[in-house]
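Removed from the display is one protein chain of the complex; every other protein chain stays in position.
Labels run A, B, C, D and E following the written order; every chain starts at residue 1.
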Amino acid sequence: MAKIGVYPGSFDPITQGHLDIIKRASKFCDKLIVAVLKNSRKSPIFTEQERVELIRRSVTGIDNLEIESFDGLLADYVRKKDAQIIIRGLRAMSDFEYEFQMALTNKKLNPEAETVFLTTDINYMYLSSSIVRDVAKNGGDISEFVPAEIKETVENKLRNI
Amino acid sequence: MAKIGVYPGSFDPITQGHLDIIKRASKFCDKLIVAVLKNSRKSPIFTEQERVELIRRSVTGIDNLEIESFDGLLADYVRKKDAQIIIRGLRAMSDFEYEFQMALTNKKLNPEAETVFLTTDINYMYLSSSIVRDVAKNGGDISEFVPAEIKETVENKLRNI
Amino acid sequence: MAKIGVYPGSFDPITQGHLDIIKRASKFCDKLIVAVLKNSRKSPIFTEQERVELIRRSVTGIDNLEIESFDGLLADYVRKKDAQIIIRGLRAMSDFEYEFQMALTNKKLNPEAETVFLTTDINYMYLSSSIVRDVAKNGGDISEFVPAEIKETVENKLRNI
Amino acid sequence: MAKIGVYPGSFDPITQGHLDIIKRASKFCDKLIVAVLKNSRKSPIFTEQERVELIRRSVTGIDNLEIESFDGLLADYVRKKDAQIIIRGLRAMSDFEYEFQMALTNKKLNPEAETVFLTTDINYMYLSSSIVRDVAKNGGDISEFVPAEIKETVENKLRNI
Amino acid sequence: MAKIGVYPGSFDPITQGHLDIIKRASKFCDKLIVAVLKNSRKSPIFTEQERVELIRRSVTGIDNLEIESFDGLLADYVRKKDAQIIIRGLRAMSDFEYEFQMALTNKKLNPEAETVFLTTDINYMYLSSSIVRDVAKNGGDISEFVPAEIKETVENKLRNI
Partner (left out) sequence: MAKIGVYPGSFDPITQGHLDIIKRASKFCDKLIVAVLKNSRKSPIFTEQERVELIRRSVTGIDNLEIESFDGLLADYVRKKDAQIIIRGLRAMSDFEYEFQMALTNKKLNPEAETVFLTTDINYMYLSSSIVRDVAKNGGDISEFVPAEIKETVENKLRNI
């Protein structure tokens, strides 16, 4: 049976760290769904459509990929997509506890799906979407932080907030 | 001298994890006061009265219990109630640092009171009031997360926000 | 292409926590190799043969499983077995840093293989082989800690050290 | 060449813990600039001018000190001031991850500047500006938490919010 | 019913941090048993008798105290002493995970006993028996680290190893 993975997140915007996880997870899933959380608690800066579009422009050349947005419970979404694997990237320690709590809650809500964690690439260990937003807003150079294809779009949006 | 314990929190709403701590702490305190923080920084979803009432319906059968709400400094409240022990439950690591900081601050403000920590029951280690709210809001099943007596009330409130 | 996973460890002895990881990982790998580290730094109590045999008796009913022992670098072993995935279970925070360090080192040594982490089942979160050994040595009951099939063998060995 | 250090922060308000870091860092920098972040994400309670003034009244007797406010990227500010060292105080673990992430980001943005961390004095390990604000707002005694010179000013402001 | 607490440890040797926990726990237990672990994994420097004796000389003036040594499982020892409470001190984060694991294991082995944690006094947060041993062995001054009553004995023993 084909193994379907779901990689959920806010992607506000996608970073080099996210892109690295997408590339690596796409190798051991038969299909990988990048699932953009519509209305996260974090009040995203980029709209749902913008976040999906920024991902799309960043992932050229990966075949077994779908990009979607969703809302509601992740556990329900994963069940609806017949997925068996939830993918999450981990950066050093700060993510860990929250991720653990989410994995255990999702296990309760959907025992069929397994959350698997990948270590974030060491070069992007320090990186988060909020750092990208902070640096861009203040006129800093984000070319090491986001895929080249979207750098200009991200900068234009953030410098005009 | 009778030992009086205070178990402070937002209880927005009470979870199975809170209930487990209440049961265990009530065994080694002569009197245990569950103290609902009126206006926490977290802007509670349930009103003060609702939160007190949800606790009351969950703790039937425990004799040495009082349920109250309070505001102001915990250290002052504890002094006013002639309590010697502040009870806190700990879940894995994420709570730890914040709890430690609170315990040390309260020690400075009220050296007579001792904060003691219990480990949260392993089955509720992943559980928090905010997870209950998230799952209920999105139509998920919360019967493993809150006491049976309050499940329906919590669901009704949260699905209609 | 078939996805081959390797689950390395000391397994000194296998615990319910290990068994849970084996069951879950066997579902998303086409083949799972449980790889017993011959000479770990920890000076195992059970011999290599005993550790392999205790695993074999615990995993009845899982088809896509091989049990082997190995020494040398994990990264080399994984390459030799044509495996793409290294499986590791995580318990709360204590394992995390060491596991991260290992994952990043193995990535350097074998960039083809991906380490994926599963959260340990919440009921075995507190459990480690060293706790099993401590409890058994002191005559405590280990029936909640190891698979029923090996309980007696483990107790006999450890009470006579 | 003279070594210039920058100690950035919100200082909302300055605490005994901040003051301790200022004293210690001023000993191994030729010049130390205390840099008040104008508009932090945290929506400060004290205005930029008030925060600068509260620092000024607390640091009497330290010669090689400048107090300034800034906005924009810290990395740019540090470059503009010809500084080589960014000073940060660390309290136990909670600060650590965020600080690490900031240090690595600033290294990317300004490779010439080095972030160095000092351990917060053990007596102020539990202390933060937000604790000072909470205690003062609720009428508690903050004389152990802030320099004597500013205690009254801080209390007056916070009790009337 | 009288509440009996057990405070187990290696006490190799007792430090000011241990003494602080003993004083505070003795206030909310009717009887407190300081329980010296005979043969810990750590190969103690001081003999069982020496460790008991060093505690005895340090705790003058606390009435409701017993000092004993024990071996075997703590859970069994606590049951034998009809104790309901296991006392443990916590220093910042390093102790936390191990302590949590022990508390959950002891809960499995003796569900009647409750482990409660106290925060170590902030002045002794950095302190451990192994630091005392290291400093004393190298001729450093340990008068801030151990009770005055035992300083000389500890120094004499450790300088002659």
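Structure notes:
The definition used in the following text is that a residue touches a chain if its C-beta (ideal position, glycine included) is under 8 Å from a C-beta of that chain, and two chains touch if they have at least 3 such contacts.
Owing to the predicted nature of the structure, the values given are computational and were not obtained by experimental measurement.
Counting contacts over the entire complex, the absent chain touches A, C, D, E. Among C:F28, C:F100, C:F117 or C:F145, only C:F100 touches the chain left out of the display. Residue positions on chain E in contact with the hidden chain: 92-94, 125-128, 131, 134-135, 138-141, 144, in rising order. As for the chain not pictured, it touches chain D at residues 3, 24, 27-28, 84-85, 90, 92-93, 96-97, 100, 103-104, 107, 114-119, 122.
Although one chain is not shown, part of chain C still touches it, namely residues 71-73, 75-76, 97-98, 100-101, 104-105, 108-109.
Here is the rule we go by: only the chains that are shown with their structure count from here on.
Shared contact partners of chain A and chain E, listed by label, are B, C, D. Of all the chains, the one whose CA centre sits at the greatest distance from that of chain B is C. The most distant chain from chain A is E, comparing centres defined as mean Cα coordinates.
Averaging Cα coordinates per chain places chain B and chain C 38 Å apart. Within chain A, the positions touching two or more other chains are listed as 92-93, 97, 100, 104. Applying the touch definition to every pair of chains gives A-B, A-C, A-D, B-C, B-D, B-E, C-E, D-E.
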